[in-house]
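First, the structure itself, so that you have it in front of you.
What you see is the complex with one protein chain gone and the rest in place.
Then we have subunit A:
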């Protein structure tokens, strides 16, 4: 049963964790906090210049 073959387990471990830790959390974070959090002490909330996205 080839799926039980430990195979190149170290390569799989390193590569899958690389993808798991670099690509996915950035995407998840952009969903959880779509705007950069500003500290409570900030006097004035900074607003980015806005233009039509197209």
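We adopt the following convention: a residue touches a chain if its C-beta (ideal position, glycine included) is under 8 Å from a C-beta of that chain, and two chains touch if they have at least 3 such contacts; residues count from 1.
Keep this in mind: contacts and distances are computed from a predicted model.
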Hidden subunit of the complex - UniProt protein name among "Vacuolar protein-sorting-associated protein 25", "ATP synthase F(0) complex subunit a", "TBC domain-containing protein kinase-like protein" or "Integrator complex subunit 13": "ATP synthase F(0) complex subunit a"
Residues in subunit A touching the chain absent from view: 1-9, 12-13, 15-17, 19-20, 23-32, 34-36, 48, 50, 53
